[in-house]
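Note that this complex is displayed minus one protein chain, with the remaining chains in position.
What follows is chain A.
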């Protein structure tokens, strides 16, 4: 591309981050959460705010302490070369793993609901090819396409309003009959999704104004929280106790829409949402993966490693995941701990060490954490 120093606007950052959480979240989370708190799972959108704030705060304060550096680069600064490289490598492994799992989630939905006879691998490979194409374009292409596809992703949600006549408001009752604990349990999985907002850290170096970047990070978080509450509420009000039995409650809700006997079967919209949202999400993850790899191993032009890493991700998408329910188990049992470990715990520890040792960016020491 023409310019070396590509820049993105702070607002584009929000458009990148929103689908990073919601693209798979809006479809998978309601049923995962509903099994823990069948009446109260709509509240998880509020509970996860805590994790979200932690993620965005960790990402932005790391960036403020080490401007123009990603977590991979500054871990080397904080912990020294050897330990830092190990942390960077771990990030790479985690991210490539998550990229693989996300593309599997994406492909499962497409295969199970739309293209039943198409081989899963084809769906995954086609998507990863597109995603690699976008990543090779650099941050600015990612940001621009995110702006367009996030709009495509959010827009169909408006059609959920057509469900208003079908809402059964009694479904929210009994309210908190077992106290707050089931809600907290239910939000264990969603909070791992929300913690992915930490990936803002990989884009902050390209944001022209990092203060505004932080602001838009929080705006994205609030948008995520609000839409989680709304989506879960609609699902609950339409499906009630049945939610946890459905793999994709939103799909069922969309099928429910019927206006005038003609305006119905709007799953096509859901497919548009799903592909557009997951495209952005996978772009973000693949970009973060590629950045982690090239910064850890000192690759000068990250474009050269995009395709190989995409191939690696496609391996992770089928490796040890024989079917949908195993994948769900992975998301619940492993993802709940794996993602927050990398998106919350390690960054916070890094910050702590940096604060204790007083290390800051060498070239720009004036900015405090």
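Here is the rule we use: contacts are C-beta pairs under 8 Å (C-beta built on N, C-alpha and C of every residue); 3 or more make two chains touch, one makes a residue touch a chain; residues count from 1.
Simple rule for what comes next: contacts and distances are computed from a predicted model.
Its record in UniProt calls the unshown chain "Spore germination protein", which is the match among "ABC transporter permease", "Spore germination protein", "PTS system, galactitol-specific IIA component" or "ATP-binding cassette domain-containing protein". Residue A:9 is the one among A:9, A:24 or A:75 that touches the chain missing from this view. The residue touching the chain not shown here, chosen from A:83, A:148, A:167 or A:334, is A:148.
Considering the full assembly, A:267 is the residue among A:73, A:105, A:196 or A:267 that touches the omitted chain. Residue A:275 is the one among A:87, A:252, A:275 or A:296 that touches the chain not shown.
Mapped onto chain A, the footprint of the missing chain covers residues 1-2, 9, 11-12, 110, 114-115, 118, 123, 126-127, 130, 133-134, 137, 140-141, 143-145, 147-149, 261-262, 264-265, 267-268, 271-272, 275-276, 279.
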